[in-house]
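The other protein chains are all here in position, but one chain of the complex has been omitted.
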Amino acid sequence: MRSSRLEAFSDGVLAIVITVMVLGLAVPKGETFTALWHTTGLGLLTYLLSFIYIGIYWNNHHHLFQLHPQVGGGVLWANLHLLFWLSLYPFTTAWLTETRVALVPTVIYGVNLLGAAIAYSILQAVIIRRPGGQRLREALGRDVKGWISPFLYVLGIGLAFVVPWLGLVPYIAVAVLWLIPDRRIERYIQAHPNDEE
Amino acid sequence: MRSSRLEAFSDGVLAIVITVMVLGLAVPKGETFTALWHTTGLGLLTYLLSFIYIGIYWNNHHHLFQLHPQVGGGVLWANLHLLFWLSLYPFTTAWLTETRVALVPTVIYGVNLLGAAIAYSILQAVIIRRPGGQRLREALGRDVKGWISPFLYVLGIGLAFVVPWLGLVPYIAVAVLWLIPDRRIERYIQAHPNDEE
Amino acid sequence: MRSSRLEAFSDGVLAIVITVMVLGLAVPKGETFTALWHTTGLGLLTYLLSFIYIGIYWNNHHHLFQLHPQVGGGVLWANLHLLFWLSLYPFTTAWLTETRVALVPTVIYGVNLLGAAIAYSILQAVIIRRPGGQRLREALGRDVKGWISPFLYVLGIGLAFVVPWLGLVPYIAVAVLWLIPDRRIERYIQAHPNDEE
Partner (left out) sequence: MRSSRLEAFSDGVLAIVITVMVLGLAVPKGETFTALWHTTGLGLLTYLLSFIYIGIYWNNHHHLFQLHPQVGGGVLWANLHLLFWLSLYPFTTAWLTETRVALVPTVIYGVNLLGAAIAYSILQAVIIRRPGGQRLREALGRDVKGWISPFLYVLGIGLAFVVPWLGLVPYIAVAVLWLIPDRRIERYIQAHPNDEE
């Protein structure tokens, strides 16, 4: 089964998730910079953070399917599972913003980030188990960033109980960590040109 | 006529239907777990159920067009008819949630599920009648799951008149039934490799 | 320039227009069939009508680009012009529904339908003027449905001034007229198989 339709569907969902989050930005009541800052300032920052996360997942998803893995029922559902967690971002981002980073919404936002990270790991593992998946495993290597991210999310959830705002620090750290594009798969393709279709 | 544009359009509609349902999740008024549970708990469960349904239709739709059927005006409209029913999921899901699973909304949700199931059967039948459709008929075999689902929806509609919540049991049963991916068409392709283009 | 990206973009816009119209369906306040009928009954009917229109445009758009016309700046803008009119359907449909088919909203809905029809004619004319467009002109023949539709829209706008509801009759007539799929281009391709790339 070709992976192209799976990629197109995922692109569609991610494109909509990004744009739907803008609908969560409250239009200021007044017409001053102060009104903009009070009504939307924080919303713009949380939107930017969630936008970067979706961008990271889109980039990595793109890379994951670059080695043309075989796509079966398991991969389809593992992918839908990831999309489910990502589709909740507009909701958890909106709650985080409206409560101005209160304790529970910060924890729930972290749980959402953690859920997506776990779903991504499952998708990766399912692809690796398919015929031809061995190449993805080799390309990923030790996958340090993949292992460290969940721990940072859990750290953020823990720190939120101290001071809610503090919980955002590890969340932002993960985003910065992944903003540096993952060249492992590109490097693998360059080193193994004959493997590529 | 190529089926690729029909698939891309359907992917687009399904991707948006999934994401639009998240807009139906009310952001909690308070900032506690209790507020989350009271405002959104049920909404998350009904969202999950409808998400799984859309995922099932996307998977099966994907399979339906894997044998590259000829696409004519009849298939286009049968497909739009299916998309019409699926596009109503955000509406019926939201009503089900807001009334906390009252009688009539549970019935209407079941009618929506039933309508989509019938539309899918019509689409399948229209494809089978097209030149080359015989292969799809052979791949589908006796189609037990396809026949049993409408009866389970009708059962759910009936049970809703006893206790509304009870109506959800057969609906959920159908989702579980289809979560197990349909390997019939994959198996058919493996058994008839020369048929595939 | 390939037309594939233009088609993909148009599919995206039409898929979203269809789904956004569902957001216009008000969720009933009560939990009875009566509440459903009063709050959403009319909305479902106008949604169905607009859904069919979008479906018709999608089908015809699909046919228009089946002969692989050359795509230049003119075609891109003529296509965006069509998408602009179609993107207003959710708005004019919502107003028509909320005023329960009052005079002015019925007129404006007709103006929207008329604007889209004119934009479609312009797109067709622009494609015909491009190199290779002669084939589309031959395939279209006398284009009776294309010529009669704007007159029916104008008739509907006129009838709305007598009784608003009466204006919907010609609008619905156009939808029925086009529901019968347009086989001219398919027939042309079958008759001129060598022309096709």
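We just call them A, B and C in the order they show up, numbering each chain from 1.
Here, a contact is a pair of C-beta atoms (placed from the backbone, for glycine too) under 8 Å apart; a residue touches a chain by one contact, two chains touch by 3 or more.
Predicted model only: the values in this text are computed from it and were never measured.
Participant: Considering the whole complex, which of A:P28, A:G41, A:G73 or A:P150 touches the chain not shown?
Facilitator: Only one listed residue reaches the unshown chain, and that is A:P28.
Participant: Residue by residue, what part of chain A touches the chain that was omitted?
Facilitator: Residues touching the hidden chain, for chain A, are 7-8, 11-12, 14-16, 18-20, 22-23, 25, 27-28, 31-33, 35-36, 40, 48, 51, 55, 58-59, 62, 66, 179, 181-183, 186.
Participant: For chain C, which residues touch the unseen chain?
Facilitator: 1, 5, 8-9, 12-13, 15-17, 20, 23, 72-74, 76-77, 80, 83-84, 87-88, 90-91, 94-95, 98-99, 102-105, 108
Methods note: only the chains that are shown with their structure count from here on.
Participant: How many angstrom lie between the CA centroids of chain A and chain C, rounded to a whole number?
Facilitator: The separation of the two C-alpha centroids amounts to 37 Å.
Participant: Counting only residues that touch at least two other chains, what does the list for chain B look like?
Facilitator: Those would be 8, 12, 15-16, 20, 23.
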